[in-house]
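Every protein chain of the complex appears in place save one, which is left out.
As written, the chain order gives the labels A, B and C, with residue 1 at the start of each chain.
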Amino acid sequence: MADAVSVGVNLDAFSHAISGIQALRSSVSRVFESLKDGMKNRDSLEGREKLFLAEFQDHLQAVNRDLSELERLSGLVGRPSESHPLHNSGLLSLDPVQDKTPLYSQLLQAYKWSNKLQYHAGLASSLLNQQSLKRSANQMGASAKRRPKVQPSTLVLPPHYVDDVISRIGRMFPDMNIELFRPNGTSAVLLVTLGKVLKAIVVMRSLFIDRTIVRGFNENIYSDDGKLDLWTKSQYQVFQKVTDHATTALLHYQLPQMPDVVVRSFMTWLRSYMKLFQASCQRCGRFLQEGLPPTWRDFRTLEASHDTCRM
Amino acid sequence: MSSGPAVRVSIESSCEKQVQEVSLDGTETYVPPLSMSQNLAKLAQRIDFSQGSDSEDDGAEGEPRDREWGKQETEEEEGTLKFQPSLWPWDSVRNNLRSALTEMCVLYDVLSVVKEKKYMALDPVSQDPTRVLCALQTPQVFQLISKKKSLATAAQLLLKGAEKLSKSVAENQENRRQRDFNSELLRLRSQWKLRKVGDKILGDLSYRSAGSLFPHHGTFEVIKNTDIDLDKKTPEDYCPLNVQIPSDLEGSAYIKVSIQKQAPDIGDLGTISLFRRPQKNKVGTQPWHVKLEAAQNVLLCKEIFAQLSREAVQIKSQIPHIVVKNQIISQPFPGLQLSISLCHSTGEKKPSRTSPDKPKPDDHLYVLEHNLHQMIREFHKQQLSSVVMPHPASAPFGHKRLRLAGPLAYDKAEICSLQQSEGLLEKIIKQAKHIFLRSRTARTIDSLASRIEDPQIQAHWSNINDVYESSVKVLITSQGYEQICKSIQLQLNIGVEQIRVVHRDGRVITLSHQEQELQDFLLSQMSQHQVHAVQQLAKVMGWHVLSFSNHVGLGPVESIGNASSVTVASPNGEYAISVRNGPESGCKVLVQFPRSQTKEVPKSDVIQDSKWNHLRGPYKEVQWNRMEGRNFVYKMELLMAALTPCP
Amino acid sequence: MGVATDTETVCHVPVAEGKSVQQTVDIVHKKLEQLGAVKHGSFCVDCETYHATGNASGQPSKLLYVMHNSETPLSCMALFEGGPCLIADANFDVLMVKLKSHFQNAKGHKVECRGSRYRYCDFLIKVGTVTMSSSARGISVEVEYCPCIVPGDCWNLMKEFMLSFLGTNVPELPSVFAAKPEGLFAPADCVDTMTQYLELFNKLRKLQISGSNVR
């Protein structure tokens, strides 16, 4: 700290010295100025010379004076301390007495804090990225870069992968028979036979479900020419209703990032029609409402109710 | 070289050159050492001149020659001492002959070396000029002659072959030019049905064997082309066989299907402009084949049209179908006209019988034309397949399905479905309706999507369509909030007459073919979407939903649908935001401030007590269009964030 | 094309006290129409009885019933009571004519059941009057729930439906179904229906025999 004080004292001398240098420079430049101008604008050559010499002399004297002044000032400034060329920061390079400085423990502390911060930030970010708080698939920081790759890959999946997923799902539900056809190129068409209740045709595009149609167990699945009939709607009102509900379910179960989950949840939902004719409505307790059994199945609880009772 | 003629060969042995005399004491007198050129000749015989035609012989003989020489020398050496009787009396003669041959070979080789100037130049050698000359020149001439001769025979052979080849090529060309009528007929026979009637050959180009019931006889006559001068150069496409098709099947024809709009509000349909040009003859197809195919196409088009017009007259519909000459006009939807016309252009002259709407030929629906062709062929196939053979074989002929109907106890509906078959015209009208409805739906959605930026409309068309049905998923979202605002998702099943809309909440709405209905519906859904989005956003932001209504009964009456509204309160309940959104009136956002924060609280005598400060304050409308933000939901999020006090 | 298999039940409705057969039928019709069912044409089920004339073995021959149902207009059902049955096309009737020396038609035994069809959602209801030798004997009600092929599954549902227009006369699950192991309405569903009708006819016939004072 003593050093700091002495520096503070010297500062004055420094500023004087600087102004001294400035004066010296200006006087030197004056000498050259006059030399450059040379002898001119005088009546007689002699007068000219005389005047010029006198001027030159004056200038040189001024230079001399300034120089000596500067020398005096430089003496005042004194030599800067050799040991502390960087002042305080220079101290850092000094070998500290480790036991006496708290640096290590402080560092440790800081490191711990930074670790904790990172951990909590990670937790927070994962929480914030959760479904309920996500506003858009495009927004996620990390996935923003990944997205262009992810998006097409779920749209264009290799057929055997689709086969795999479907057969896995099929194994999950033993009472449901899932057959896979590819009547039109690579996109798969599933024929789901649910017990002896219904048959559903599910048209897929890679792993996304495009549309679905539900028919009675005894209705035709194949058209006259032996192909899967993807279009003719059921002749029974019950299954027309169930087809509508299944379409609604397709709109409800949507998770573009995980299409296989969607297929699985849809199949789980569809399986709840196993007891289409046996279950009574959970709301009104009756079997029939306007001639129809309870066709609606809640998307979460899979509870059966009439379409008119669910609202 | 060996083929040299029977020449008089001097028996004088060449060994004279080597040994001149053998004295009794065994000393031999040698000829003077070989001169430079002789030496060279000797060396040259060792060289294998592979380019020479007889180099093989040379090489083969080179070695033994050497040995012979050596042998001879040794023989000669000892010959006088003990005479060795040769195996064969002419042995020496043979040997000499052989050596003579060898000499000639050498000579020939030398000559060839000499002739190829690059190896060496021959200079006359001073020593013994006559001998050299005779030794060199005579064989050379002889060789030359023999070579010449053999070359000449070879050349003759080649020439003969070439002549033969060119002759056969010419013959081939000749053949192609003037084809054999019979072979052509054979070719025709392999592709078309022919039969002989009297002295005529008649063919059948009708589709009768494929199941067609069209009464046109479809007969063509095969004619032999004789009016051609065989000496003159025949044209490229000359064919000795010609076919004469019935005059009414000449030219080219197609069925034109188009939808004309009487009102301009309907978008363009089928604007692809594919102009028809006569088919380029494929290389290798016979002209008669092209002609017959064209005639068959005309016949098919005629059959389609005849079928359609018959049905048009038979079918009773509310707006009767009109058949005028070569055009059938039907009205699938009000203000819409489906016209099917038979365009038949005969020969070179401009199509004179085409439909009247010639100036705009771009509204031709190629898909429907194609479908018509497909359907008539299906119809043919049905005709054929309905009369399948019975199994067991003893059973009577009959419709395959109907035979099953009895023992399998088909009910009425099933029997009906076996018997009824929709007519061509009904099918094509249905298809036209569907195509029209589909393209207009697409246009409606697209125009809304381009006109309205917030919220966004996305349409995902199904990848599998039927001729009568297609479906599209419509998603209404806000940009940047796709994950939370997905309450409005619709599946539109576009049918023939109507559009069935399945809503994400389970509702099913049926829209008619009127464009306005779909547009109004989508607009009202978009308006509802905004309010739904606020509701969803409130959940995410921790705000509480105070009230929500899809159909508000208050406020100005909307011309389309109903306005919807939502009121949400900030987490601590201080502020509340009310939003009302109508499809027509747009959105209106109000913020309710807590009573304590409002400066100009109207002084009231009743609520003086401080506890009344917890009462809600007045509402203020937000100048929504001046809010920061790229869309409605973003603005709302900013507003909520601003009104959420920092803890 | 498959065969429509579905669940159906045929039951007998007793004639209401103090009403004629026709009046009772009208009451049922009215109830159905109130429910929302729509009349959808008419139907007819008939049954001829044959018995073998000369029996070589001498044992009492079973009766052969030949039945037709307007629901399956191209078919002809031939049944032995409790025995095998045959579904054939309409030419079977011609064959029976040829066989008349061996199988004799019991003239007085012709039973017919005619009435109207009603449709209500996926239900098909047929209410008919059973006629024997040109006199009305009783009322039959056939209820068919088309979408379901397992009778046991939808029995509660059908019972609820029948309650709504038949009141207390709801029958129990027909024995035809109860006997089946899987409870599946087999492809030969028309036979099951015919068996039910046959049982009904026989019941009515017995009623007639035991007490001829039904009405």
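Just so we're on the same page, contacts are C-beta pairs under 8 Å (C-beta built on N, C-alpha and C of every residue); 3 or more make two chains touch, one makes a residue touch a chain.
One rule holds in what follows: contacts and distances are computed from a predicted model.
For the omitted chain of this complex, the UniProt record lists the protein as "Mediator of RNA polymerase II transcription subunit 18", which is one of "Mediator of RNA polymerase II transcription subunit 18", "Mitochondrial 54S ribosomal protein YmL15", "Exosome component 7" or "Ribonuclease P/MRP protein subunit POP5".
Across the complete structure, the visible chains that the omitted chain touches are B, C. Remark: the omitted chain is touched by one listed residue; of B:Gly198, B:Pro392 or B:Gly553 this is B:Pro392.
If you put the hidden chain back, the residue from C:Ser70, C:Ser116 or C:Asn202 that touches it is C:Ser70. Interface note for the absent chain: among B:Gln419, B:Ser447, B:Gln516 or B:Ser596, the touching residue is B:Gln419. The hidden chain makes contact, of the residues C:Ile27, C:Ala88 or C:Ala136, with C:Ala88. Of the candidate positions B:Pro246, B:Pro287 or B:Pro407, contact with the unshown chain belongs to B:Pro407.
Counting the whole complex, the residues of subunit C in touch with the unshown chain are 40-41, 44, 46, 52-56, 61-62, 64, 68-70, 73-74, 78, 80, 83-95, 98-99, 101-103, 188.
Across the interface with the omitted chain, subunit B contributes residues 209, 384, 387, 389-397, 403-404, 406-408, 412-413, 415-416, 419-420.
Simple rule for what comes next: only the chains that are shown with their structure count from here on.
Chain pair with the larger contact count among A-B and B-C is A-B, by C-beta pairs in contact. With centres defined by CA atoms alone, the chain at the far end from subunit A is C. The geometric centre of subunit A is 73 Å away from that of subunit C, both derived from CA atoms.
Note on chain placement: the centre of subunit A and the centre of subunit B lie 45 Å apart, centres being C-alpha means.
Separating the CA-averaged centres of subunit B and subunit C is a span of 62 Å. Of all residues in subunit B, those that touch two or more other chains are 413.
Residue positions of subunit A touching 2 or more other chains, listed in rising order: 235. Chain contact summary for the complex, subunit C toward subunit A: residues 1-6, 36, 120-123, 145-150, 153-154, 156-157, 160-161, 164, 184.
Partner subunit A is touched in their complex by these residues of subunit B: 413, 462-464, 466, 468-469, 471, 473, 479-484, 486, 489-491, 493, 502-506, 508, 539-540, 637. Those residues of subunit A lying in contact with subunit C across their complex are 196-197, 216-220, 224, 234-239, 275, 277-278, 280, 286-288, 290-293.
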